[in-house]
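Data first, discussion second: the structure below is written as structure tokens.
Heads up, one of the protein chains got dropped from this complex, but the rest are sitting where they should.
By written order: A, B and C. Residues from 1 in each chain.
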Amino acid sequence: MKEVWDKIEDLRYKPDMKVKDLVGDFDRLGFQSIQVHRAVELIKEMKKDNAKIVFTFTSNMVTSGLRGLFAQLIEMKFVDVVITTVGSIEEDFIKAHGNKFVIGEYHVNDTKLSAKGLNRVGNIYIPTDSYIDFEKNVRPILEKMYAGKKIWTSAEVIRELGKNVKDKNSILYQAYKNNVEIHCPAIMDGALGIQLASFQMEHPDFKVDCVQDLNAIINEFFDYKKIGCIVLGGGVPKHYAILSSILRDGMDYAVYITTASPYSGSASGASTDEARSWGKLKGTANAVTVHGEASIVFPLVIFKALDDLKFSKKTKAKKN
Amino acid sequence: MKEVWDKIEDLRYKPDMKVKDLVGDFDRLGFQSIQVHRAVELIKEMKKDNAKIVFTFTSNMVTSGLRGLFAQLIEMKFVDVVITTVGSIEEDFIKAHGNKFVIGEYHVNDTKLSAKGLNRVGNIYIPTDSYIDFEKNVRPILEKMYAGKKIWTSAEVIRELGKNVKDKNSILYQAYKNNVEIHCPAIMDGALGIQLASFQMEHPDFKVDCVQDLNAIINEFFDYKKIGCIVLGGGVPKHYAILSSILRDGMDYAVYITTASPYSGSASGASTDEARSWGKLKGTANAVTVHGEASIVFPLVIFKALDDLKFSKKTKAKKN
Amino acid sequence: MKEVWDKIEDLRYKPDMKVKDLVGDFDRLGFQSIQVHRAVELIKEMKKDNAKIVFTFTSNMVTSGLRGLFAQLIEMKFVDVVITTVGSIEEDFIKAHGNKFVIGEYHVNDTKLSAKGLNRVGNIYIPTDSYIDFEKNVRPILEKMYAGKKIWTSAEVIRELGKNVKDKNSILYQAYKNNVEIHCPAIMDGALGIQLASFQMEHPDFKVDCVQDLNAIINEFFDYKKIGCIVLGGGVPKHYAILSSILRDGMDYAVYITTASPYSGSASGASTDEARSWGKLKGTANAVTVHGEASIVFPLVIFKALDDLKFSKKTKAKKN
Partner (left out) sequence: MKEVWDKIEDLRYKPDMKVKDLVGDFDRLGFQSIQVHRAVELIKEMKKDNAKIVFTFTSNMVTSGLRGLFAQLIEMKFVDVVITTVGSIEEDFIKAHGNKFVIGEYHVNDTKLSAKGLNRVGNIYIPTDSYIDFEKNVRPILEKMYAGKKIWTSAEVIRELGKNVKDKNSILYQAYKNNVEIHCPAIMDGALGIQLASFQMEHPDFKVDCVQDLNAIINEFFDYKKIGCIVLGGGVPKHYAILSSILRDGMDYAVYITTASPYSGSASGASTDEARSWGKLKGTANAVTVHGEASIVFPLVIFKALDDLKFSKKTKAKKN
């Protein structure tokens, strides 16, 4: 047990305060605000230690509008590997084609909403037209791909989509342009899956081999000297990130931002300590969990980290 | 708005009460107890309507010991299709080979636990030896498979595992024996994935094609006159179930048992109403959500439903 | 760390199973089901150790219909002290006068519901008429009380209400009849508070002194050799129970059943370990927390404990 402790200090409002100063003040507040601050410090430590950053998120984060920020983190080479669910891929592609999602309410008549051509995700509505557009735009890409070869990996499929969009706010576009691999271990679980399945109906020798994807990421992780993960939400992306590090004895750093609790034993709610017992996080690794919703918490964490690291200036300097 | 309502009645303890009588009394209690009762009634309605039952669960439910009950539901042909995560597959296989999991605590020193060869899932510990055993037992199956053909679907891989175990409490065994298909859209996200990946390293033409799996389930669902889903927890299995029903205009019935909340917009926490807006649940469909942990809630729900339907007797009768 | 562990066993359905057998099987399941089993065992240990039982619940449990069971526990002298919120007091009184609550839905048009004379608590509706009835019935009791003396404690006010109802399912009635004290540290926070306030407007020397209540409970706890608490939900009742034990160095046993999580630092979500740091729970005390909703979890826990202790038979025997 530590002998010297930081003290709680009373927070004060100052006009026109900067995000970095508010989150700076969180270092002396308790509960989840100090966790936000600790997450920032750990991310700064990862970067200073030149750890590769594995960044995972579920598709609802892309639905929410954090997409632009994610694309920026890829563009700035702040993150090195992305793992997500297929909803992220298709929604990013849909938005890159100019379709707009709308802000709505959690409680509506969903049958009426459906009749109006809107599909709900929490308090966001996605127009059904977006998916018609998606189908129309994906099809020619699949045809071109098929002309080239018959068996693809998930990561290759995603890369082809990225090659075919141009939007600075697109995750697919920035990943393609900046050679950042996007992994999607459940690529069939969404509208893209339905397109792939429908394409295979007509071209039975068209295959997506999901085995090779795992080999690729395991080998990649093996080559890294240090790895940290930043995990938004749970699900398959979270588990796949830490699983893929198991053969190299686990992650060196981990930041989790989650609303799930550990009591049901779900992977989504599993703590960083649980990961330690599996060797998915090193016994000596530093880890921080923030219990909160990512659309609020993640901008606070990452804006402060980027400001403190003067990351965007460095990025510019490097580019010259 | 309804004009006639059921009234709350005071619950009374009676010695040696049966589960079916307690859950019967839940019909006059509020909050989640009435939801348990409503879930039972809806499942009974599904069965009376001869709806096919799609049953989804995440791997922690198998870890918890509900596995025997799941195997029984398959054996009794109470459920028609199973969708789960790969952890369920590998843990079922591990247990079918006689390995035992142990009951522990949520808060322990996980680094010490790891040193003792134990891996934690909530308050359950899985011996590391189980996975060594898993590797040893899976390898020859993969070799035999590979001798037959090079490209497999996820469902076929799982079926081969089922062919090679014999344990009445095994989901894999009962599914194989009773011709119930198990779908696993993220088959690479676990120890089985690592085995498949490692096998492919040596046999590069060995592939698992995940596209064909989706085609199979979509077609299966198309053929069903009525479908209901029973969804334990969230994640990919939940979403894949309702997604696969979208081309047939959605599920006819849905029961969700979950600890996730809808506020973060996650698929795990998405309500049955949200599914309606997507056409993943029919506008007119009946749906019930129980907010609770499945290791407590599901036995209550299903024991009562089986008792009321006298399902085990009917099953026996049919067998003769 | 323990060296010998219980093993997970596969749960199996058997027709017409008893609650005690299902909860018995929970001893080999993980996550919250084993917590239910541990809660049962701890309550049995409390009773065998002749510990006095402090029983706390929030008013929603009374709304839900657990009221009859609570009254029974008082009647059977299973619990020795009750701490609750004022909603419990007024709703118990209202139900004792024959008013019925109705079972509804979580999502309705609440403005319309209000127009129909219904007030919502989760998925339960309480008719506004109940409160008119409450006012009518409480007034004469206050007048009679005032004729006797001017300054009352909360516990005395509650006792007077209990003296004036007759209903075997009533907590107030059984507490009065069986000399079990009901404490209500926030007695003003409800319809009873409004009645007391309105009575004081006309009789300014009518007072409710809340200080004496705390002295009474602290002294009571001092006299007990051993104390255990069974805490349903959080709020003031939970905190008041453990606070009142602080001068006797804390509770000897504690069972919490809750849906709150510890991350926000709230008293409702505070763990039994946190209570230990305050001396509100002895360092050596046994404690179990079940994360779940009480309308499902509490009947399972208490039915099993009563069955195993053959408590109702003992009670009968004692009465003879």
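The rule is simple: a contact is a pair of C-beta atoms (placed from the backbone, for glycine too) under 8 Å apart; a residue touches a chain by one contact, two chains touch by 3 or more.
Please read these numbers as outputs of a predicted model, since none were measured by experiment.
Within the whole complex, the absent chain has one touching residue among C:Y176, C:Y240 or C:F303, and that is C:Y240.
What chain A contributes to its contact with the hidden chain is residues 1, 5-13, 15-20, 22, 26, 28-36, 60, 63-69, 71-72, 95, 100-104, 107-109, 112-113, 116, 121-125, 169, 273, 291-293, 295-297, 299-300, 302-303, 306-307, 310, 312-313.
Listed here are the chain C residues that touch the chain not shown: 58-60, 63-64, 85, 87, 106, 110-111, 113-114, 118-125, 151, 185-190, 193-194, 196-197, 200-201, 206-215, 218, 233-236, 239-240, 243, 246-247, 259-270, 273-274, 276-279, 283, 293-295. Although one chain is not drawn, its touching partners on chain B can still be listed: residues 30-32, 107, 261, 263-265, 291.
Following the convention adopted for this analysis, only the chains that are shown with their structure count from here on.
If you sketch which chains touch which, every chain touches every other chain without exception. In this structure chain A contacts its sequence twin chain B using mostly the same residue numbers, the overlap exceeding half.
Separating the centre of chain B from that of chain C, both taken as means of CA atoms, is a distance of 35 Å. Look at where the CA atoms of chain A average out and do the same for chain C: the two points lie 44 Å apart.
Separation between the centroids of chain A and chain B, computed from CA atoms only, is 27 Å.
In chain C, the positions touching at least two other chains are 30-32, 107, 291.
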